[in-house]
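My questions will all concern the structure given below.
Note that one protein chain is taken out, while the other chains of the complex remain in position.
Right, chain A next:
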Amino acid sequence: MSEKLELSGEQTHQEGQINQDELILQQQRQIQQEISESTPLVGELELISSLNAEYSNDEIYMQKVKDLASKYKFIRRTRPDGNCFFRGFSYGYIEKLLSNKNEFKTFYTLAENSKSSLVELGFPQFTVEDFYDTFMEVLKRISDMPTLEDAKRELHQLFNEQGYSDYMVVYLRLLTSGQLQREKDFYSCFIEGNRTVIDFCHQEVEPMYKESDHIHIMAACSAMNTGVRVVYMDRGNSKQVTEHDLPEGSTPYVHLLYRPGHYDILYPN
């Protein structure tokens, strides 16, 4: 008996096909690399008017920057690597907490207790531990600084060290995933398609470089017990930027500028 199998697996494997896919992936990696090399993880404070340079010939955007400038004084840019919400949010939140010792202390206690609740949800103790330890180390190092200035400098420095910065992002992603899973009945209605909350966490929350949506922000805020105002700026026709407070009805503590695909930190007047 002579068999000749046309295995379907082999068909997707033809060279032309594979090179296409490979090259796209390759190109994505390369673009990511180039972005990384050209933008700091978290930048310095810049005036809102610095946005004008990006939109010098665009009436709609110029109008919106003007509106933004009436409400906000500074912007702090973050690296557009898909982690910008988590990085910007945690930076902005910790920075704000520094000016209020009691609030910082409350948050420190919340963070201290967060690991055991993740382990209870089934996250492996030892993988969570590394990120937790780094997260707590950063909080401790900042709070140990003698002055507010020093603390802010330390925060900025740690958030620009890839190792620390990425571990902060990872831990916040895990906390967000934990929050989604703990309240999965509530969050399941926000997930499109046939995915379960757990699938969604594995696919869109826990992996690095995955961009964040409303649902990530809501869960991250709940996990940190705070609120975020997201200021939307796109090419839509209105003359003003639109604001969304997440979770709905919360008092905004951190302000973020959202332009399609990217978040930066904002500082109110």
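Quick notes on this structure:
Rule of thumb we're sticking to: a residue touches a chain if its C-beta (ideal position, glycine included) is under 8 Å from a C-beta of that chain, and two chains touch if they have at least 3 such contacts; residues count from 1.
Throughout what follows, contacts and distances are computed from a predicted model.
Only one chain is not pictured, and the protein name UniProt records for it, out of "S1 motif domain-containing protein", "Exosome complex component RRP41 homolog", "Ribosomal RNA-processing protein 42" or "Ubiquitin-conjugating enzyme E2 Z", is "Ubiquitin-conjugating enzyme E2 Z". Across the entire complex, the residue among A:99, A:127, A:157 or A:196 in touch with the chain not shown is A:127. Note that of A:61, A:167 or A:253, the residue touching the chain absent from this view is A:167.
In the complete assembly, the contact with the undisplayed chain comes from A:33, out of A:33, A:70, A:100 or A:116. For the options A:57, A:102, A:147 or A:194, the residue in contact with the chain missing from this view is A:194. Residues 1-15, 17-19, 22-23, 25-27, 29-30, 33, 123-124, 126-128, 130-131, 134, 162-163, 166-167, 170, 173-174, 194, 199, 202-203, 206-210 are the ones on chain A that touch the missing chain.
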